[in-house]
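All protein chains of the complex are present and in place, except for one that has been dropped.
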Amino acid sequence: MLELLWLIPAMPFAGFLVLATAGKKLSRTGAAVIGAGSAGVSALISLIVAFSFISSPPAGNSYSQVLWEWVNTGGLSLSISFYLDALSVIMVLVVSVVGFLIHLYSTGFMARDDGYSRFFSYMNLFVGSMLTLVLAGNLLLLFLGWEGVGLCSYLLIGFWYRETQNGYAALKAFIVTRIGDTAMAIGLFLLFYNLGTLDIQQAMGLAKANWPVGSGIAIAAAALLLGGALGKSAQLPLQTWLPDAMAGPTPVSALIHAATMVTAGVYLIARTHVLFTLAPPVQSAVAIIGAATLLVAGFSALAQHDIKRVLAYSTISQIGYMFLALGVGAWSAAIFHFMTHAFFKALLFLGAGVVIQGLNEEHDMFRMGGLRKEMPATFWSFLIGAASLSALPLVTAGFYSKDLVLWDVWSSRTGGNWLWAAGLLGALLTSIYSFRMVFLTFYGEKKTPVTRTPGPVMLIPVIALAALSAVGGFVEIPGTMGNVPLFSGFLETALPKMVFSGVPESELISQIIAAILSVGGIYVAYFFWLALPEYARDFTKHPAGSALHRFLFSGWGFDWLYARLFVRPYVWAARVNKRDVIDLFYSGIALINRLSHYALSATQTGKVRWYVMVLGFGAFITITIVVFT
Amino acid sequence: MRDAFYISAAVAFVSTLMVIIQKKVVHALLYLIISLLSVAVIFFTLGAPFAAALEVIIYAGAIMVLFVFVVMMLNLGAEAARQEKSWMSPRMWIGPSVLAAILLADMLVLLARGPAFISGGNVVGPKHVGMALFGPYLAGVELASMLLLAGLAGAYHLGRRLKKEELAERETRR
Amino acid sequence: MIFSVPMEEGLVLAWVLFVTGLVGVIVRRDIIFILMSIEIMLNAAGLAFVIAGARWAQPDGQVMFIFIMAMAAAEVSVGLALVLQLYYRRKTLDVDSASGMKG
Partner (left out) sequence: MILAWIIIVLLAGGLAAWFLARWDPLWARRTCLFALLLDLALAVSVFWLGHIETGAAGLPETGAWLIELNVPWIPQLGIGLHLAVDGLSLVLVLLTIFLGLLSLSSAWSEITGRVGFFHFNLMWILAGIAGVFMSLDMFLFYFFWEMMLVPMYFLIAIWGHENRQYASVKFFIFTQASGLLMLLSILGLFFIHGANTGDYTFDYTRLLGTQVSPSIAIWLMLGFFIAFAVKLPAVPFHSWLPDAHTEAPTAGSIILAGLLLKTGAYGFIRFLIPLFPDMAARFAPVAMGLAVASIIYGAVLAFAQNDLKRLIADTSISHMGFVLLGVYAWNGLALEGALMQIISHGISTGMLFMMVGSIQERIHTRDMDVMGGLWPDAPRMGGVMMVFALASLGLPGMGNFLGEFLVLFGTYRVSSAFAVIASLGFVLSTIYSIWMIQRTFHGEKRGGYRVRDLSSREMAASAVMIAAIIWLGVYPQPVMDTASPAFNGIQGAAKMQKAPDPVSGRPSKDARAKSIWTLTP
């Protein structure tokens, strides 16, 4: 059944084409059916393909399929080809299943919005591009998917284009990711120049054969690909666009800025892991960047008022965990955390969407409260999601994936206790801000009335995701509790095994510490924002406290820095040169001509006697020249 | 013969100078005539009697007379009147008459010396000039004739007194 | 040699007359005077030709003189006709008044 592979990305693209061309004529239900339908069919096919891949793995546990020849000239021979192995099976599964659920949810969420078919066409285009990215056989096709998802994130962030603010947020997102993409493009040029091919598997094989570990080319190639990953996954230097991307509709944030697109960077590093193993300094850089980002994002999430911005910072932080895991070589742990994160983060976003729509577009958590009674189903699933995010021990999927990451960081050869400590601090911060969010929105007294309760179409995906984020973790039970390495066993066929150096039995200790921290975080959140809310309030009154609050609220001031460092100089340079300084040179020549014209015409006084004198003078000079030379 | 040349050269120079300095047009004209006559004498001393004759006839005769006619036609109103008055004053006559006297003396001396001087070996008489004129320079003569014709037509056309209404019409159009 | 009038002196004379004529054209503002000065210059040129012709006893000098005279005659006639026109139009003989061709 693997031949159906090309249908997975083709269905959403077909949905996009139908909606884009005949969008206007379709009724709302028609658009919903096609939009959600195409995502659904794609999810179904991916399930079938995944099942047949797992049940009867093809030779070399990978299957590649060529559609048609894309470019074949001057030594560059590329074709539109899809490559399926364990890694892309998981990615495809997560993307299409979560995608379908979010499509279902948004049929209800966007019900009152005009531009219905436009929304679904963009969403389908996004799912199609993401699936192309994940399944791409060669790096250029991957880049095509890469840019496609960047485009769709621009289109969807700026979906409500009437307010210019959304436009600016979309513009910012597209440009910042584009900077990362340029780095990646240069990486592609370097790879092609040195390896002669862009087909991923061939390239990796050649790299492993020709490049010694730690060689300059490997470091350069890995660093450039890392640059691309940073842009797309909103990691440290290029993370400023994700909080602003919350300007888009909530299902968009759920799909793009939580589950799928932002993890494209993780997928890229996992897919080209050979390069990173060949370049140890870059790999440790990945770990360090991951650790730094999870701390920065964790702290800034504490100070946010807007519920979606909290989740945005939380996403940055969780992807920091994945980068940390990749950095220390724990490939399967990173992908496992990606999967569980996709479930509970999408759930949290969808829950937040329900809450926001219920309180007619109220985003500020401090004006919400007491929604436990009005929306019980949403409350309970939101709670599961938050628990999973803060890795509540044993019950939630988040616990299994985050602790696996922490344990791998602790025990891996290239890991280090500093990174592990950062991870632990991050875990504490995560549980604090996630339960701060829960207590502020669902507990305390009601501040704004609920005007709209979610329909069944919106609740089914929420509940399904709640189930997944509760049950999802049992796929990979760590050694201490029965050792069911189903997930990592499956992934080992594509990604290399983790290199252990630590003492195996210390795994239990790290799990206990992590559990204590996550429960402690919940208590801290309870203490500050439910028991003694006034304590937190006057903390921000205190001058130092308010400065810290403002600093964290603005995401550690990166926006302020980048505005001064890049945005303002560029705009100033462009505006100064509006008149095109080189054009002045040519108009200068024209001016000189005009001036000399005036000067010469002044000599024509019209007086005969003046002319005769000049004539005589000229004759006189010529005669003297003739006489004296 | 040489001193005759020098005398008439001096006369020519002085009269030309006077032509330029003169305030009055007619006086300048008179001095110009004298200057031309002196040049004619120089031609004579140089053994080009034909040129001298032509000079006197055409240059001094025709062209200068033309000038006088034009000055007369222009009858420059106030200035012409003032001229008449000054004309009467004898003082103005001294300059030209003295120069004329010197030239006259010159001419008398040459004539006294007799034809020998005049018909010197290398005297280029009118016969030579005529043969040259209608020999190699035939084209030049024809051209000169056409030039004269053009000058005639131009002078006639430009010199026409425009009728009053024609003049008015020209004014309006500009 | 009877005509031992040296050519150089003759040419000096021609040159002097020519320069005087030139000065006349430049200095005087009355158009009649300018025409007269031009006549002087032409005459000086003719003189130079005749001197040269006499020096080598060739008729060419005089032939050129005749041409110059013909040209001078034509020139004067047209010049004076223009002067008449100018006078009818501008009622003045000041050559600077006719400076329309300016700029």
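Should a chain be cited, it is by its letter among A, B and C, assigned in written order, with residues numbered from 1 in that chain.
Keep this in mind: contacts are C-beta pairs under 8 Å (C-beta built on N, C-alpha and C of every residue); 3 or more make two chains touch, one makes a residue touch a chain.
The model shown is predicted, which means the values in this text are computed figures rather than measured ones.
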Shown chains that the omitted chain touches within the full complex: A
Contact with the hidden chain (one of A:28, A:178, A:549 or A:607): A:178
Contact residue for the chain not shown (choose from A:360, A:417, A:451 or A:577): A:577
Hidden-chain contact residue, picked from the options A:51, A:189, A:418 or A:474: A:189
Residue touching the undisplayed chain, where the options are A:1, A:22, A:54 or A:71: A:71
On chain A, residues whose C-beta touches the chain left out of the figure: 3, 6, 20, 24, 65-77, 79-81, 118, 140, 143-144, 146-148, 151, 154, 158, 161-164, 167-168, 170-171, 174-175, 178-179, 181-182, 185-186, 189-190, 192-197, 202, 206, 209-210, 570, 573-575, 577-578, 580, 582-583, 585-586
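By our rule, only the chains that are shown with their structure count from here on.
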Chain contact graph, described as a line, ring, star, complete graph or other shape: line
Centroid spacing, where centroids are CA-atom means, of chain A and chain B in whole angstrom: 106
CA centroid of chain A to CA centroid of chain C, Å: 97
Residue numbers of chain C (touch at least two other chains): 27
Of chain C, residues touching chain A in the complex: 22, 25-27, 29, 34, 95-96, 98-103
Chain B - residues contacting chain C, complex: 1-2, 5, 9, 12-13, 16-17, 19-20, 22, 25, 28-29, 32, 35-36, 39, 42-43, 45-48, 50-51, 54-55, 58-59, 62-63, 66-67, 70-71, 73-74, 76, 116-117, 120-122, 124, 128-129, 131-133, 137, 140, 144-145, 147-148, 150-152, 154-159, 161-162, 167
Touching residues (chain side chain A, partner chain C) in the complex: 601, 604-609, 612-613, 616
